[in-house]
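Read through the structure below, which is laid out as structure tokens, and then see the notes.
Missing here is one protein chain; the remaining ones are kept as they sit in the complex.
Labels run A and B following the written order; every chain starts at residue 1.
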Amino acid sequence: MGDLLEVRGLTKVFSLSKHEDLVAVNNVSFALGRGETLGLVGESGSGKTTVGRCVLRLIEPTSGEVLLDGTDIRKLETDDLRRMRSRMQLVFQDPLASLNPTYTVRQTVSEPLALHGVKRAERHERVADMLRHVGIGEHLFNYYPADLTAGEQQRIGIARALITRPEIVVLDEPTSTLDASARAEILALLERIQKETGTSFIFISHDMTSIARICHRIAVMYLGRIVEEAPTDELLAKQYHPYSKALMSAVLFADPRRVPSPYVIKGEIPTAINPKPECGLYSRCPMRQDRCREGVPPLMEVAPARTSACLRWQELEQTELAAVDA
Amino acid sequence: MRFAFYVGYRLLYLVPQVLLISFITFALVRLLPGDPARLSLGPLAPEEAVEKLREQMFLDRPLFEQYLIWLRNALEGNFGRSWVNGTSVAQDMIQRVPVTLELIFLALAMIFLVLVPLAIVTASRSRNRIVAFLRRITFGYGMLAGALPDFLLGLILIYVFFTKLNWLPGPEGRLGILDFAPPFVTGWILIDTLLAGDMETFWSAVRHLILPVFTLAFVYGAPIFKMLRSQMESALNSDVTVYGEAIGLRPATVFLRAARLAAAPTVVIVGTIVMFLLGGAVLVESVFNMNGVGQYAVQAIITADYAPIQAFVCFAAIFTMLVYLIVDLVHFAMDPRIKVGGTAS
Partner (left out) sequence: MWARMKSTLRDLPVWQKVVLVIFAGTIFLTVFGPHIGPYSATTASPADRLMPPSAEHWFGTDENGIDIFSRLLAAPRTDVTIAVIATAISVILGAPIGVVVALLESRRTRRSRAAAETAMRLLEVVQAFPVFVFAMVLVAVFGGTTLNIIAAVAFVNTPVFVRLVRSDVLSLIQQPFAEAARAIGNTEMRTGFRHVLPNAAERVVVQISVTVGFAILLTAGLSFVGAGVRPPTPELGGMIASGAKYLIVDQWWPALFPGVALGLIVFSFGVFGEILNKALEPRATRGDGHRPMDEGPTGPVPTEPDIPIQEATVPEPVPDPVPASAFAGEPDGSTLAAGAAEGPAILAVRGLTVGRWDERGAPLLDDIGFSLVEGECLGVVGESGSGKSLLVRSLLQLVPPTLAVRDGEIRYRDTDLLGLDKGQLRKLRSNQIAAILPNAKAQLHPLITVGRTMISAIQAHERISSREARDRSIELLTSVGLSDPARRLEAYPHELSGGMAQRVCVALALMHRPDLLIADEPTAGLDVTIQRQVLDLIETLAGNRGTARLLVTGDLGIAAHYCDRVAVMRAGRIIEINETRAFFANPRHAYSQHLVSCVQP
């Protein structure tokens, strides 16, 4: 296995009280190769953000393994953990809130270097290089975050993440609060960075269009689990899980000729508190059967490099099911 | 159901808190300089007598045991005797607590009847002439919040309304020297005079209460006024209000709902204000000679009379805890977002 990052059986349970456990992430496994971008897509409450935090150990996973080059980062202690932090970085959803309001642009971007013991002179140069690289002009170096536009703020966030030359960057909805044009620019920037540095990305988003543009592979998450995983092109062409299908058909492309599929799914995502041992989609699924309640359907290999957790994936391939009701 | 659960939760904390308060009170006062037994008998009393009294007062026992004895007595309503005037502290308290409560209650009533509506009305953007006038005269009042010393205001009022104008009685207590005090029923002078049917004394009592109550309400109403007004202003500009107008709700409904939105956070500071009112009552009672529990405590402190101090501090702390409890319950009832065991998310 030459994968850079391998996640096995990752689970995170938040204990709310004696009788209530919120299972945010439930037995999630995936791998990420060098220079690859994996998309984690799902709605709020699907656990995708928690996965990102657990991978970086910003949240302690309840169980499972996170192997970076074969070493389980859950076993790292202080100094090793800090070294790991320079190899794996995070970009946040809300660009302004993720920047310390009392730090200037330059202070923000140079702090990670200072923490990892880079000398002052070298720091100065590298920060300037990095900021220019992400398209921040010299005249903005002494500004405070609140004086910048959202697009510029997010560039600072990206520069801060990339300054230690990490191998993996977790991008947690980096474009969801941005306007369309700023979003397009940030996505283009990320693509360029990957081409030049070979950094691997985990791109977390609920926005299928961004995901489709930037990711090599996509894992669809629902209620704390991955329900389908496939290379991007294949997933866009054909879905083997009713939830992925509904997600795809809900995407509204900015082209009136691409009429969205009428496949919609009713209701809303159920609570992740004390989940029942059944398919998470059971309450909403238009093609549910009794056997879907007999246990959580496992992730099955349905085609080369494709997995699905639907017991009836074959039928889904054959028929275009309309919604039972909207 | 949710409410009952919350009351239970809060009461659960109240018991240990009250116990802790009583212990702190006890320990604190026992640290007062001087030997209570010696103080009680005077410097000339023979050593054996002091020793004997010490035994009687359980002063030879360990501190914690003394506390338990004190607590048992307190629960039975026995707070000991004042060694300055030899009276029963419990009796003194029964006489004086109503005086203080009456002051606080009347001041609160004035705040709620005058200042609260004023804050709500002046927060509106209405261009009505009366509202504009009210806005002008209240401009700056909120700024005084916390700056004006209550005892100073009391003195100035006495100077203006008694010394200079002679419209109202001076600092001679609850009644003039020529008034007959009504029989003690509730201890609230206004109620007792009415019960006695003595209208003349009733009006005299009213006149004696005007200045102290005004002093307390004016000084301690300012923070409530300021908070409520700014809350109301932001409520009137909030999404909720705009949306209410957008769906065509009646103007009165929109306004009242904004007031409701503003009220919830304001309630929280009312508890703090009541607590300060009690402290303020101590000073104002001294200024106006009201002979309430605050003035009683001041005298006890100056003469190092420890039983009254214990009783007063205990009363004050438990009073405050109860006020906090009530405020929390009101806030809880007003805001459905508060979870039992936490604050609004």
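Basically, a residue touches a chain if its C-beta (ideal position, glycine included) is under 8 Å from a C-beta of that chain, and two chains touch if they have at least 3 such contacts.
None of these values were measured; they are calculated from a predicted model.
Among the residues A:15, A:71 or A:314, only A:15 touches the chain that is left out of the figure. The residue from B:155, B:168 or B:206 that touches the chain not shown here is B:155.
Contact with the undisplayed chain is limited, among A:54, A:73 or A:99, to A:99. Annotation: of A:69, A:179, A:233 or A:301, A:179 touches the absent chain (contact as defined above). Summary of contacts with the chain left out: across A:51, A:168, A:223 or A:247, the touching residue is A:247.
Hidden from this view is one chain, which touches chain A at 14-15, 43-44, 56, 58, 82, 85-86, 89-90, 92-94, 97-102, 104, 111-112, 115-116, 140, 142-144, 146-151, 157, 160, 164, 179-185, 206-209, 213, 246-247, 249-257, 259-260, 264-269, 326.
Residue-level contact of chain B with the missing chain is found at 13, 17, 20-21, 24, 28-29, 31-33, 123, 125, 132, 135-136, 139, 143-149, 151-152, 155-156, 158-159, 162-164, 170-171, 233-234, 237, 239-240, 242-251, 253, 257, 260-261, 264, 275-276, 278-280, 282-283, 286-287, 294, 297-298, 301-302, 304, 309, 312-313, 316-318, 320-321, 324, 334-337, 345.
Keep in mind that, in the parts below, only the chains that are shown with their structure count from here on.
Centre-to-centre separation between chain A and chain B, using Cα means, comes to 56 Å.
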